[in-house]
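Missing here is one protein chain; the remaining ones are kept as they sit in the complex.
Going by the order they are written in, the chains are A and B; count residues from 1 in each one.
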Amino acid sequence: MTTGPTYEIAIIGGGIMGCATALRVAAGGMSAIVLDQGDLGQGASGVNAGTLSLQIKRVKLMPYALKGHHCWEEMGDTVGFAKTGGYTLAFNAREAEMLHERQTLKSNAGAPIEFVSNNQLRAAEPNLTHKVEAASFCPEDGYANSSLTGQYYRGKLRDAGIPYREGCAVTAIDQGDGFTLTTPQGPIRANRILLAAGAWLKPLAALLDVDLPVNARVNTVSVTERLQPLMSSVIGHATGLLTMKQKANGTVLIGGGWQGRGTPQDGRGTVDADTVRPNLALAQYAVPALSAARVTRSWTGFEANVPDFYPLAGALPGVPDAFVLGCVRGGYTIGPYISQLMGDHILGREPEMPLFDPGRDFEKDTI
Amino acid sequence: MIRLVPNHATRIKRSETVTFTFDSEPVQGHLGETLVAALMRAGHLNLREAPNDSAPRGAFCCMGLCQECAVIVDGQVVEACRTVVSADLVVERA
């Protein structure tokens, strides 16, 4: 069986992680191809809530998130970036305590988070409920429009001369003198591979007999029709279970990681009304005027996770020249930056910040 | 002129007319008919402005799907084609 060219790297998965890494390695002179089973940016990267919030990032990931914010700011209008600042709200004493504890740690980790008084809050966001017990603010917070991920990276890949194939699921990987990938569009050969398959990493790694402890979360997002201006910054909840912003076009996007149904192997997941309803209730509690707003769509996306909730970024254990990047909590925010680190690692350069060994012991606190 | 399809207009008996307001203007409609029917009869075809190009829009599908007839009643966006006329109804542009 003869094939086309042998690429220096084949990247499996055309989400943010895959596409952004492709751009980095290609900039370093490596010939790359990106393969996606569906369309580019139709996985988590294209359906997420788009929140760029330091206030909901994990403490140890803060340096990465700060860098990630700068990447998004540079992408600017083409990805619908807006730095609006964000408020995180606590509605009772228990949540206020949680807010103080968490935001203090995050602030110590470098996020410019401050606590704000009720008066400040009301002046800034007059449509918020008056039942706020405590609130924090981060001027760096904002959002981008995840729907544009596919469009954005398609253009970038094309500009960089990086081929990509859509509708090109990798169903088998043969090793020996590089890698040969089986796809519906014929075999593809490459010297290296990067597994960037998001919530599909486990079955993909299994093609190489590697067991990655990846599970999928089924996050839900809802959106309203266009509304009069109701809020000007990103609104969050102390538990992280509400993220909300009003886009320039007037629609309000409501997320917070409420769980839907389904598995990545089986379609695009299903919204569960039993979790959407409390998510919407929380939004309405924060901004009572939302009550009359019509919800036009709720949807789900699959986000990958490992037991210690830290990224997988580095060499795939036991398979020379194979790499893995995924499972990043807040991966939309951090994705463009951690992909640069990953790309540098693949290019044989020392990344600016440490990666996250995919072969670590997940039961221990190793990060 | 011979008509094979008879004109039934005169044989239709409708409920009393009531007055409601659309965009602060009084409009007459028959109690219980759809807002769209009353607004069309009164010549109010232009119900809203489209986003982006601000072009005028009016009822289109007449079955509650297209959302082109969206208006506001009691602070709530509703489809005019699925809302019923009553006296003193206050209908605003969405």
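Note that in this section contacts are C-beta pairs under 8 Å (C-beta built on N, C-alpha and C of every residue); 3 or more make two chains touch, one makes a residue touch a chain.
Heads up, the rule we're going with is that contacts and distances are computed from a predicted model.
For the chain that does not appear here, its UniProt entry gives the protein name "Thioredoxin reductase", which is one of "Phenylacetate-CoA oxygenase subunit PaaJ", "Thioredoxin reductase", "Aromatic ring-hydroxylating dioxygenase subunit alpha" or "FtsX-like permease family protein". Touched by the hidden chain within the whole complex are the displayed chains A, B. Residue A:Val295 is the one among A:Met75, A:Ala124, A:Leu207 or A:Val295 that touches the chain not shown.
Residue A:Arg154 is the one among A:Arg24, A:Lys67 or A:Arg154 that touches the chain missing from this view. The omitted chain makes contact with just one of the residues A:His69, A:Arg102 or A:Lys245: A:Arg102. Considering the complete assembly, subunit B touches the hidden chain via residues 1-15, 30-34, 36-37, 40-41, 45-47, 50-53, 55-68, 70, 76-77, 81-82, 84-85.
Not every partner is drawn; the one left out touches subunit A at residues 38-42, 46, 56, 58-59, 91-92, 98, 102, 105, 131, 147-151, 154-155, 158, 166, 223-225, 238-241, 249, 257-259, 261, 267-268, 270-273, 276-278, 280-285, 290-299, 309, 329.
Assume only the chains that are shown with their structure count from here on.
Across the complex, subunit B meets subunit A through its residues 51, 67, 75-77.
The part of subunit A that touches subunit B in the complex is made up of residues 225-226, 249-250, 292, 294.
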